[in-house]
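The other protein chains are all here in position, but one chain of the complex has been omitted.
And then subunit A:
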Amino acid sequence: MIINKNEIANILTKLAEEYLVIAPVQKDGIVQFSAIKNGAEACLTFANTKKPGKEILFPQSEELYSYTIDTEGVRMQANVDQKETIVFGMRPCDVKSLVLLDNVFKNDQYQDVYYLTRRANTLIVGLGCNEPAATCFCSNMACGPFAKEGSDIFLTDIGEAYVAEGISEKGQALLAKLGLGSATAEQKALANQLQAETKADGGVNIAGIAEKLGGMFEHPFWDSLHEKCLGCAACTYLCPTCHCFDIADEATDCNGCRVRNWDACMFPLFTLHGSGHNPRPNGKARWRQRLMHKFNYFVDRYNATACVGCGRCIKNCPVNLDIRQALADIRALD
């Protein structure tokens, strides 16, 4: 299928009449995912959004339920978001991160109804990256600028138009509904060429890293790695695969709600016990946790690395800590 760029705005406006349409929007000086009504608001020329796409299914702050207590007892109202949603223009790294987060929010025993309901009602239109940023290393992370895993529809920018592929049944059905024309053989060939040639190679090689980290918990390597770290947690908040959260109550008298908010293992209070004991009392333990979680613990649990190479942690670190370098240093250790 082919979508001419000058048709995009109209298509999105029309879709917004039926669905909640979320697309990258240039707002307050950054590109971020936002609900749109007018298709012209969508900005599809960006390296990546500032905040990751995880926020669409797992908002930075969300009310889980509200409650009222009175003489009759307790009444609770769970606020599960049921809106049929189309996410238009999510980069492959962010789409892959959702595939990874599915493991977390649906484990063998419990289902997170909030995430999973949104997930089931959301169709994702992935958008390949013709020009990955200097901080991108998705090609090294079982992903890539044109990786289609997790997308329902996948778009490849060939200049004047996007070649659109229906990946899932849900995606194919939507494409059929849009009544688009077919891509010519030439257009398809150009898309294939771009997909084959574009790489985001940050020189990271994680082959054997999980096993190596498994024996490195007490290694002196961790003693210095964290020294520059300010503990600001920008790396974790902006990571598309980081999923840690806090749960808090907001209440007055007999009315209140429970809210969950993103949280981060880079904060000292994250693991502080009521007794005052803290199993991760310093930057060393917290950096080790972040790296081990992504490249060893998550692999052990879900057989996948919890990093998609989006590069946000590198781009936004105030002291230029670079996870690519940390991984290279680990590889170089005896």
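Some observations on this one:
Criterion: a residue touches a chain if its C-beta (ideal position, glycine included) is under 8 Å from a C-beta of that chain, and two chains touch if they have at least 3 such contacts; residues count from 1.
Keep this in mind: contacts and distances are computed from a predicted model.
For the chain that is left out, the UniProt protein name among "Copper-translocating P-type ATPase", "GMC family oxidoreductase", "Rieske 2Fe-2S domain-containing protein" or "Heterodisulfide reductase subunit F" is "Heterodisulfide reductase subunit F". Between the chain not shown and the residues A:Arg91, A:His226 or A:His243, the one that touches is A:His243. Only one residue from A:Pro59, A:Gly166 or A:Gly256 touches the chain missing from this view: A:Gly256. Although one chain is not displayed, subunit A still touches it through residues 64-65, 67, 69, 73-74, 76, 78, 80, 104-105, 107, 109-114, 116-117, 217, 242-249, 251-254, 256, 258, 260, 263, 265, 270-275, 277, 279-280, 285, 289, 292-293, 296-298, 300-301.
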